[in-house]
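The structure that follows is given in the form of structure tokens.
Only one protein chain is missing from this complex, and each of the others stays in its spot.
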Amino acid sequence: MEKVSKSALVIGGGIAGIQAALDLADMGIHVDMVEKKPCIGGRMAQLDKTFPTNDCSICILAPKLSECYRHPNITLYSYSEVQKVEGSAGNFSAEILKRARYIKEEECINCGLCVEKCPMRVEDEFDRELRKRRAIYIYYLQGVPAIMTIDKEKCLWFTKNACRICEKTCEREAIDFEQEDQIIKLENIGSIIVATGYSLIEDIDKDVLKNYGYGKFRNVVSALEFERLECASGPQGGHIKRFSDGKTPKKIAFLQCIGSRSDRVEKYCSSICCMYTTKEAMIAYEHDNELESYVFYIDMRAGGKGFQSFLRRGAAEYNIKYIKSKIAQITVDEKENPIIIYEDLDNDKITQLKVDLVVLATCIVPPQGIDNLAEILGIELNDYNFIKTTPFIPVETSKNGVFTCGCVHEPMDIPRSVAEASGAAAKAAEIIRGG
Amino acid sequence: MSEERNEEEIRVGVFVCHCGSNIGGVIDCKKLAEEVRNFPDVAYTEDNLYTCSENGLAAIKKAVEEHKLNRVVVASCTPRTHEPLFRECISEAGLNPYLFNFVNIRDQCTWVHMKHPEEAYDKAKDLIKMGAAKAVKLEPLDMIMVNINPAALVIGGGVAGMSAALSLSRQGFKTYIVEKEDKLGGRLNSLHKLFPYDIEATEFVGKIINNVKNAQNLEVITSSRVINIEGFIGNYEVEIDQNGNIRKLEVGAIIVAVGSSLLNPQGLFGYDGIKRITQYELEPKLKNKDLKAKEVVMIQCAGSRNDERPYCSSVCCMTALKNALTIKELNPDIHVTILFRDLYTPGTSYEEYYRKAREQGVLFVKYDEDRMPNVEENQVKVFNEYIGDEMIIAYDLLVLSTPLVANSDNKDLAQLLKVPLEANGFFLEAHVKLRPNDFATDGVYIGGSAKWPVDITETISQGYAAASRASTILSHETIEVEGATSILPEYNKSLCTGCEVCIKVCPYNAIKKNENDEIEIIQALCKGCGLCAATCTNKALVIRHFTDDQILSEIYAYGGE
Amino acid sequence: MSVINFDFRNQVIKHNASLSYCYQCSTCSGGCPVALLTNGEYNPRKIIEEAILGLQDKLIEVQDPNPWLCSTCQKCVELCPQKVELTEIFTLIKNKCFEEGKYPEAFHAQGQAVLENGIAIPYSKAVLSRREKLGLPIITTAPIEEIKTLLRQTNFEQNIIKREAE
Partner (left out) sequence: MRMEENRVSFEPKLLGFLCNWCSYAGADLAGVSRIQYPPNMRVIRVMCSGRVDPEFVIQALELGIDGVYVMGCHIGDCHYLDGNYEAIRKFDMTKKFLSFVGLDNRIRLDWVSASEGVRFGEVVSKFVEDIKALGPSPLSGDTPDQELLEKVKAIREAVSSNRMRALVGRQRKITEEENVYGEKVPEEEFDVLMDQAIKEEYDRHRILLALEKDSKSVKDLGIELNLDPSIVLEHTLTLKSRSQVDFQKIIGNTPIFMRI
């Protein structure tokens, strides 16, 4: 193979973007990867385990993260965004806004001394605001690149012209308050892959969850929050405790299709909730064998490899009861125990079930900022505001040379995201190679 | 065993990193560096504020030169992040990168024993002693180079195989498709329309076949099967039998895209192929607009999600919806009732399709696994949980939504490729989550419903995915593989009893018996896990960089010989 | 044992097409205050399923569940994720029941009142005289003859009388 002169631009550093970038890089193609957050890893990094094998998510992801970071053919722009794209397939150019993290990247060794001294407590976005971080922080403990970022919005120096304790603490003199945002121009891009993942309905419209008391009742959490609670490196160290009284829940209700399959919120099915709910219930059971789980569903959707047997195991070995019923609303008693009212199809009775905790399988929605990105790239979105793809060819967007993979065009699980990522890489390579 | 080849004097250099106060704030690194100077074969030690900084790296290089060091130990953070950096550094200093050893005295010592600085000091000292002892035994290793033949073989000429082959040929690789039948297209040839878009299957597949025919670098070999496969990543020799003529192909990578089969519906719900047929038998009727029925009843999960076939075939719900809608299109007065368990329409367009089917008057009745529909001559009796009563539904055509099943000859191909199958007979990928289109064996990839029942959209993306995975290999004239692999050294050959236990434990099929009946390790496939060395019945196999000798020397260094 | 009646099903769908979208998730029954109060004896979901299957007998003859128990609070309509207009569908079913004379006694009395007075609950003399004392405007009575004409056109009168005859 002759030397490849054109490069690829991968937008989004979640598992899909990482896989696409690694495939292209392993083909000898240079990849510029742009990730909005301070570290790559995306949603998968937030997960505790992954279905249907219940592999530890970070265990299988971490080697990919460092591979991606260290790959000689990949240039990673973290904490950055694509601002402008021009040109056409085979010859795009792009402008990247690389936001200042106020840290000298090559100096920071992630020792954490600065974090200990920083006086500002800030809601931790990675942990779904279930705990506080500092204004100087690493996005998550195993994050890559393993360096700090200063949260300009919250840092006392930037907000009140005071402090700079981190600067004094850092033995490496890695703090640089003078750092500025940079515009980086990239030329000679053969193809672009968009893999910016998804948001959740609670990120854009909490009202939808009003009937379920989300945000009002302390013992109602979203599935991703629950995932963080289960995680050994999460805000509760993997010991699930409810927020009202710190007690370990013995009865958990998992409500499916919260926002999805609805003509009022999102019409589509979020695809992954039936499976991750079963996984979450299994893991919770592994934490505490006295746990009873109730999964309220419309249709159990488990088509992937090993998924049906996963559900069977859930019912047989993990004390999970699957109840066909969509929940209209929940209330709480005086001890803040959620009460679920549902119709029991077995006897047509309207039944009340008191539980300790409710977990909402909230709907996957297009990632925030998708409209803007679509405009920059000149690609179309579909009726649901996901990226529009060619019929039967899910990795092709409406624009030649721009490809996509993962949840940014349709909700899907990790294996399919990874397969599509490789698929998008193949299509991208066709243009770069075939020229 | 290493003495024979290690004539030179061993000179270990140890660099103790303060990591600012991360290590230096807990233990006295200067003192530690001085003390470890006394360990066997240690020729030089120093402490650095940050060994990973430019200054630190320069100090290593300088010391290697000045003190003629031939082994380097860095005691600092974790090899998981910094080993590549230091390996590169000693490489620049003229040493083989494998002559480096990492000792973790931060993440696993000072950070976790901050309140016990004395014990932390002792632990750091022990760890360095062990690390230095292993360093003494380290041997230079070469990255192994494997030549790659930039050609690919795709087994199966359905939509998955064609997608993979098209992508590879467009990327400039010579590609062969081997197809069992006398024409390309696979199952799509026998379908009517494709969901969820209103497209004729034959028209759609026709375009792809046309692309294949017009593609450069792409050769289609129909009516043929693979009968033998030899070799390994980058270097496969494949024998093809085309109507009795044997042909040999040399390729660098192989993609399995053999698809799946239809279930034989005999004995299911009174199947007779006339009044009670499968969805696949319905398709040509719809295509030819040859449907006389007025009352159509479809049964989902016919032969799947049961004890025998516990999986969901994932395409049947959409197939049923598609055919139901086609019937409604032909004649809206025909009654179509679908008996289902859980309707599987995940994602955006499929859920919309389900809604459309309801809008067009398709009737859905849920049944339960415990109370299966009872098919009689002209009616189906089914218990409807929603109203708590048994329903009678008249039919003049009963359509069974039967699952896709694994090909019966998957086993033969799996044996040729030395790749595994899962319990239902489908091919088993390397990792369900993160390597969905790889096999554990490098150089062999998979896409489409050979792995698991998938719809056309996913089949196509998986076809491309397999192509991408193959391309990561085929793009290179040679590839470097891990140097820390397993070997059967010449001096150990007499120990090998030929028991083959190593062949069985190797997760990557990297060990085989060659034509001389000797154990041979295919370096290109070995990932260096060391299972074989730990298992070898006569300790003949050696896992480089983690040899018995090296690990035992660490144990002795700690336990005292 | 029930037999699907496609004709009746189509009648309901013709009346209100939203019926076809129902996928029996049971949000309505779980959210219905009457269902809760009657512990499931009244069940909007089940009525809808029976309508989907066109089970005329269950809906009209047996009236299981009883559609007259619906308080028309519209909560189910508000909650339904498929925007099925349940109360509209119940209205059709109640109309069918009415045509068959299968409706509760209380409705009969009310129907008669409408037929006679143009309103369901006629004002009592006491109310009218008190209004006068308080100086409130005089209520003009509905044009009863016009109402009767209308009700005759819709077979209302005929059905009310039919019930009386039974």
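Labels for the chains are A, B and C, by order of writing; each one numbers its residues from 1.
Rule of thumb we're sticking to: contacts are C-beta pairs under 8 Å (C-beta built on N, C-alpha and C of every residue); 3 or more make two chains touch, one makes a residue touch a chain.
The structure displayed is predicted, hence computed values, not measured ones.
**Student:** Can you list the shown chains that the omitted chain is in contact with?
**Tutor:** Looking at the entire complex, the absent chain's contacts are A, B.
**Student:** Using the definition of touch stated at the top, determine which of B:Leu85, B:Met145 or B:Val501 touches the missing chain.
**Tutor:** Per the contact definition at the top, the residue touching the missing chain is B:Val501.
**Student:** Using the definition of touch stated at the top, determine which of B:Lys248, B:Arg371 or B:Lys539 touches the missing chain.
**Tutor:** Within the whole complex, the residue contacting the unshown chain is B:Lys539.
**Student:** Under the stated touch rule, tell me which residues of chain B contact the chain that is not displayed.
**Tutor:** Counting only chain B, the missing chain is touched by 78-80, 104, 106-109, 111-116, 119-120, 122-123, 126-127, 130, 430, 440, 484, 497, 499, 501-502, 504-505, 507-508, 527-531, 533-539, 543, 546, 548, 551-552, 554-556, 558-561.
**Student:** Residue-wise, where is chain A in contact with the chain that is not depicted?
**Tutor:** Residues touching the hidden chain, for chain A, are 48, 53-60, 62-63, 110, 112, 141-142, 231-233, 237-238.
Here is the rule we go by: only the chains that are shown with their structure count from here on.
**Student:** CA centre of chain B versus CA centre of chain C: separation in Å?
**Tutor:** Chain centres of chain B and chain C, defined by C-alpha means, are spaced 61 Å apart.
**Student:** Compute the distance, rounded to whole Å, between the mean C-alpha positions of chain A and chain C.
**Tutor:** It comes to 49 Å between the two C-alpha centres.
**Student:** Considering chain C alone, which of its residues make contact with at least two other chains?
**Tutor:** 21, 23, 45-46, 82
**Student:** Give the residues of chain B that touch two or more other chains, as numbers and ranges in rising order.
**Tutor:** Residues 343, 355, 386 of chain B each touch two or more of the other chains.
**Student:** Considering the complex alone, what residue numbers of chain A touch chain B?
**Tutor:** 1, 15, 19, 23, 26-28, 50, 52-53, 55, 60-61, 64, 66, 70, 109, 111, 113, 146, 171-172, 261, 267-269, 271, 299-309, 312, 345, 348, 382, 384, 386, 391-395, 405, 410-412, 414-416, 418-427, 429-430, 433-434
**Student:** For a test of understanding, state which residues of chain C touch chain A in their complex under the given definition.
**Tutor:** Where chain C meets chain A, its residues are 21, 23, 25-32, 35-36, 39-40, 43, 45-46, 79, 81-83.
**Student:** Touching chain C in the complex: which residues of chain B?
**Tutor:** The contact residues of chain B facing chain C are 335, 337, 343, 354-355, 358-359, 361, 363-366, 384, 386-387, 389-394.
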